[in-house]
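A protein chain is absent from this complex, but the other protein chains hold their places.
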Amino acid sequence: MKELRDLATKLLAEGTVNVVLGWEEGPRGVRPAFATDAAAAGRLVFDPRCTQNLVPYLSPRRTQVKKLGKAAVVVKGCDARAVAGLVRETQLAREDVVVIGVRCGGVIADPASPEPLSPATVADRCPGCNSREPKLADHTVGELPAAPPGESRRDVRIADLEARTADERWAFWQDELGRCVRCHACREACPMCFCERCVADKTQPQWVDSSPHPRGAFAWNVTRALHLAGRCVDCGECERACPVDIPLGLLNLKLARVASERFGYTATDDPAVPSPVGSFQKDDAQEFIL
Amino acid sequence: MNLYEPYRVKIAGLVDETPDTRTFRLEFLDPEVARTFDFKTGQFGEYSAFGAGECTFCIASSPTRRGYIECSFKTVGKATTALRDLNVGDTMGFRGPYGNHFPLERMEGSSLVFIAGGIGLAPVRSVIWNALDLRDRFKDVTIVYGARSVSDLVYKRELEEWAARADVRLHQTVDPGGETPDWAGEVGFVPTIVEKSAPSATNAYAIVCGPPIMIKFTLPVLKKLGFADDRIYTTLENRMKCGIGKCGRCNIGPVYVCKDGPVFTAEELAKLPPEF
Amino acid sequence: MARIGVFVCHCGENIGRTVDCARVAGEIGKLPGVVHSVDYKYMCSDPGQALIKQAIAEKGLTGVVVSACSPHMHERTFRRAAGGAGLNPFLCEMANIREHCSWIHEDREAATDKAIDLARVIVEKVKRNVPLETIRIPVEKRALVIGGGIAGIQAALDLADGGAEVVLVEKEPSIGGHMSQLSETFPTLDCSQCILTPRMVEVYQHPRIRLMAYCEVDAVEGYIGNFKVTIRQKARSVDETKCNGCGACQKACVVKNVPSEFDERLGKRTAIYVPFPQAVPNIPVIDREHCAYFKGRARGMKKDACGKCKEACARGAIDFAQEDRFVTEKVGAIVVATGYELYSIGKDQPAAGLKGYGEYGYGTVPDVIDGLQFERLASASGPTAGKLLRPSDGKVPKKIVFLQCVGSRDPAKGIDYCSKVCCMYVAKHTMLYRHKVHDGEATVFYMDVRAAGKGYDEFTRRAVEEDGAVYVRGRVSRVYRDGDVVKVLGFDTLNGTPVEIDADMVVLATAMRPRKGIEKLAQTLSVSYDRHGFINEAHPKLRPVETNTAGVFVAGACQAPRDIPDSVAMASAAAAKVLGLFSNEMLEREPTVARVDAALCAGCFHCERVCPYGAVEHKEVRDRKGNLLKVVADVNPGVCQGCGTCQATCPSKSVELMGFTDEQIYAEVNALAL
Amino acid sequence: MNATLDKTSFEPRLTAFVCNWCTYTGADLAGTSRLQMDANVRIVRLPCTGRIDPLFIVKAFERGADGVIVSGCHPADCHYTSGNYHARRRFAFFKELIEFLGLPEGRITFSWVSASEGQKWREVVNDATARVRALGPFSGYPGTELPAWPAAGAPAPNPAPGGGGER
Partner (left out) sequence: MNGRTISRSQLAALVDDLVGSGVGVVAPVRAPDGRLDYRPVARLEEAVLDGGLPRLSLKSLFLPPTEPLFSFRKSGPDVAIDSVPTTFPPRLVLGAVPCDAAGVAALDKVMGWDYRDELWFGRREATTIVSVACGKGDASCFCGATGNGPAGTRGADLLLLPLDDGFAVEVVTPKGEALLSAHAGRFGEPPNEADVARRRAGLLEGRVEPVGSLAPVTAWLGGHFDDPVWDGIALRCHGCGACASVCPTCHCFDIVDEPEGVTRGTRRRNWDTCQTARFTLHASGHNPRSVQDARYRQRVLHKFSIYPERFGELLCTGCGRCSRACPGGMDLPDVLGAIAARAAAPAGGAA
């Protein structure tokens, strides 16, 4: 923690950056901090409650954050993939951000929860994580903690869903997506949803009904998942943001597996690795095409 | 039937004012509504292109002309594009009249100065005809109207009519560069022409409508000419959906534009937060 | 305000038989925005078109739908008609109720219902059509010719003589191609080099031809009229501006035993060499694989292992440090004339699906050679100076067996086509042989003799009748070395008897294949090729020298096996096509191109990644004060070909393909709701 | 779609998104060759499969299609050289997603049909139609009704078969 605070203070003092995006104690657990002075830098924390990915704040559309000046951002390994995503898709110049990596032993699913990190509280993406130390970082702080506790539940859930009949899956998802109120919090919290105007807000024509009826919810969730196919960085923010607890991560993970199995792509914090969107192999599998 | 169900109206006529601005004359399909429908000048309505949605414009015709209403609109979005696709004889929807109005009754016995820019003439036109139809109740009537170019002037036929009337002083202008070789009117921005024509502020009211930038520069001119802030009226065009004070979209600070407006005095406007 | 006119065509009985056209017109007439809907016997007839023009004028139509045949048949017709009546041609569309309806359904009810649907879909689309202007682009009046064989030479000369600038790219050190290797040519037996070399010199000296030998096309961007070609100039290790072709370097070269490509490995050359004496340009090249200097360098030696050529060169033209260079050329058209190579007879096959002829002993029996090698043995400029001597021991062969169709017409070996020239050159070979070795016996195994062509059949008959070649109809099962002789085991299918010949030499007439690497070049040029690698012509009968990519033409044996007259004829034809293209100052193109809405574009550049044409460029968006707000995509309408992949890829749909906008497609899909 | 239709008399509606150069032309060839086929398919012509957005397919189902066909040039045949390769990736993601969401198999048919494959186009049309006919009307596609107002004594909406328990 001291290492992080000292580094943030130094970067601010040297004028290397004008603001450090990190986490601080808030009224409900930790919350994002926009530290512009030493005092604020001295309040930065990193612990398993730092679940939130701060990279969405680096989107060029966040004009108010941009106005604060050049930023450093504290990232976990998973968050670093989002930085890479923004760099890969020319939303952020690598040299315009200082990346402070934190070595991570897993975070808890609900950052407001007072419970400690445990197999019961750990975020779904953490067990088995292989990017606990960001490679993209300009600075990396902290000791590498023990590996995240517990086992991934989502692998089991995907396997379970895949084992069901199509009708059962259909019923499952109609029920889950049926709660969607089309607030689009999933989109706003997503580091990779940086469009100037989302296709769901396009009215001429209205491809995606704006209504939160089952049809609109289906169209939106299909669209969201597809637009993140091969781009999702698996930071879990969409699912965390969803006020009605739709398991969006399952859709993302399913498509991440498609990207990996069909196109050999895994989300990475190396911006030089091309995403499967915009590339192809002549021998991509096409068993589903007659 | 609920609040949000529109009257069905038939397009009885249309005029292309400019390449992207069109005026519809609308007649109510329900004869009872046609007979009883009444409104006051400055009020607005929600116009439907069924399948595309609603859009908000003031009623551009005068309440003195009964049996129909008129609206003028520029093609900018989905609904206006769909409205433009309609032909004479087609059915569209209308909800209204909504909102407050220009207090013409209060202005009786006074001179009226109308200042409008571009399609901002639409709400003003309603007041103009209302006043002209009751001409003997008002003193001088002055109209300053400008647009970016000659082809952007709306209601050209009526401008000719007003120009020909002895009881109306009409100053037409286009922005520098917008004139044609045979343009007989003024060349210059509306505030400049207002200053030049210098209508008397004595016992007069000003009604100003147009793009925000025009209003911004016209208000000081009016002030200089001696118009008090509470004798200058304008209308606001915030985004609206319901038109009846529920949907929350048209709030400017504590004001619901759809109910407290759309007509405001300059005095009232000055007190509002700058969110319009 | 939509005012759509719909015109339903009966196409005589073609549509009318199964589709109730009057009902289609009636139903469509009830749609919102349709102000005119009629049916007529033949819409494409003059009176039919007149109906459209009249309705446009009288009803003030804002869009026209012709419900008739495929747009591939008559879209141009009706768009021209609409244009003639003052309507923007792109406000006219066709609903295909013939190919896609009346011709494939018998149930009149179902077919009529479907025709109504199809027409409604297009009506809804047309409502969203916007006027478009044909794109006009300037033409760069320079041509690129790829390949310096006889086809490329002919094309280059015709083009240059026709007034066009030409860039001729040849990957070998010299132009001339296979024709320069031939001894004599059929059916006249005139000397190949004698007729070719003057043309080579002409190329070299032509003021409008830029000859780029020892070069390869690396990349091609752009489109018809405006290609940008990147050409790799391979390092010769010899400064072309200094070399005067004196040959001193070759004399000095210590490496003298490199198998000569020009002599089909029957002769030797030095490491620094010109392929043959009449080479154009007459500038040597260092074969770095064999050169002692470079071999030393490759072994990591600090000291120069050699340098004799450099010492020998009085003009200081040897440049060991030379590297590949890239130059770009702007051209308006491209002629592909990369020629052929012979089917590799051994087991080592360059392409999947091809099998070798191990049973014929090629490569293991020195006296089994292919046709080109025979040409070199027979050529006065060849390794034997024109004396016919067999490779193994230099003896004069008294008995030569010629095998036709080695590879060709043999689906089992992977090639099912006829190589076309072999029957003729085998006949020629027997004659050359008999002219040089009067007592020699020439036996030809053939499947049949294909000698269609002016003077061709006479030529093959002459081989038999005047020069005594023995033609045996049948296949050879095995060729092997037996002491001093080459045993040929075959079967005479006319007599039904096995044939066994003790030959001194065997010549295999192997199949012609396109040049190695043709697929890569074709992909670079975005032209299609068949499964053998031959470039596809745009139409086998009507557009034989065009490809499916506008502005790219094809000549010679890279399109299919061709002999010299065919290749030359194609080359002239291609040149004529290019000159026709160049006779226009501007080209007209359909305005089906993508446009980016800069306000909505977030600049993720997925569109750039998927664009097959590199049409997406970067554009800076600045505020009034000049501050950079963002960098967005921008489509170069001249380069865009209108596939629309960008739009489907764009997550926010900030790019629209004109003619197939989201609004139009949405309207079409929406129109299919019951 | 009218879900009450007798299944045996049910004639499905299929929307086909095809490229202009291969499949549309192949369908033209089928016509020229007078190859009789089911009349259930309505073609929407696009320049290239590269232009086909999964949104089109979603919208087609929203507008009552019981099935969708997507067809274009074979790999390496694309008129625009690579539009179909990009489309293939897009369709792979879409197909896997939509199946994961439980869309009944057989509602969507992907195919490559070249300009010379009129015969194949007929097979694609007839097979797809037969598949969708067997599946019945797609009345299960999400609609616009919310289950908000409880009918008298209506049971709580059943948490999907197997939809509960494990979260």
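Read from first to last, the chains carry the letters A, B, C and D; within each, the first residue is number 1.
Keep this in mind: contacts are C-beta pairs under 8 Å (C-beta built on N, C-alpha and C of every residue); 3 or more make two chains touch, one makes a residue touch a chain.
Computed from a predicted structure; not experimentally measured.
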Note to self: Using the touch definition given at the top, which of the shown chains does the missing chain touch?
What the structure shows: A, B, C, D
Check: Among A:120, A:144, A:163 or A:181, which one is in touch with the chain left out?
Finding: A:181
Next item on the list: Sort through B:17, B:70, B:90 or B:152 and give me the one touching the missing partner chain.
Entry: B:90
Note to self: In the whole complex, not just what's shown, which of B:139, B:169 or B:241 touches the removed chain?
What the structure shows: B:241
Check: Given the full complex, what residues of subunit A touch the hidden partner chain?
Finding: 26-32, 34, 52, 56-57, 63-65, 111-112, 179, 181-185, 187-189, 201, 206, 209-213, 216, 237, 240-245
Checklist line | Hidden partner interface residues of subunit C, rising order | finding: 30-32, 120, 124, 599, 670-674
Next item on the list: For the chain that got dropped from the picture, name the residues of subunit D it touches.
Entry: 63-64, 144, 146-157, 159, 163-167
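Simple rule for what comes next: only the chains that are shown with their structure count from here on.
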Notebook entry, point to check: So which has more C-beta pairs touching, A-B or B-C?
Noted result: B-C
Next item on the list: Averaging only over C-alpha atoms, locate the centres of subunit B and subunit D and give their separation in whole Å.
Entry: 50
Checklist line | Touching two or more other chains - residues of subunit D | finding: 53, 59, 76, 82, 86, 90
Checklist line | Residue list for subunit C, restricted to those that touch at least two other chains | finding: 610, 649, 666, 670
Next item on the list: Spell out the part of subunit A that touches subunit D in their complex, as residue ranges.
Entry: 157, 160-162, 164, 166-178, 199, 207-209, 211, 213-219, 222-223, 225-226, 229-230, 247, 251, 254-255, 258-259, 262-263, 276-278, 280-282, 284-286, 288-290
Item checked: subunit C-facing residues of subunit A, complex -> 60-61, 89-91, 194-199, 202, 204-207, 227, 274, 277-279
Check: For subunit D, which residues count as touching subunit C in their complex?
Finding: 1, 13, 15, 24-25, 27-32, 34-37, 39, 42-48, 50-53, 56, 59-60, 63-65, 76-83, 86-87, 90, 122
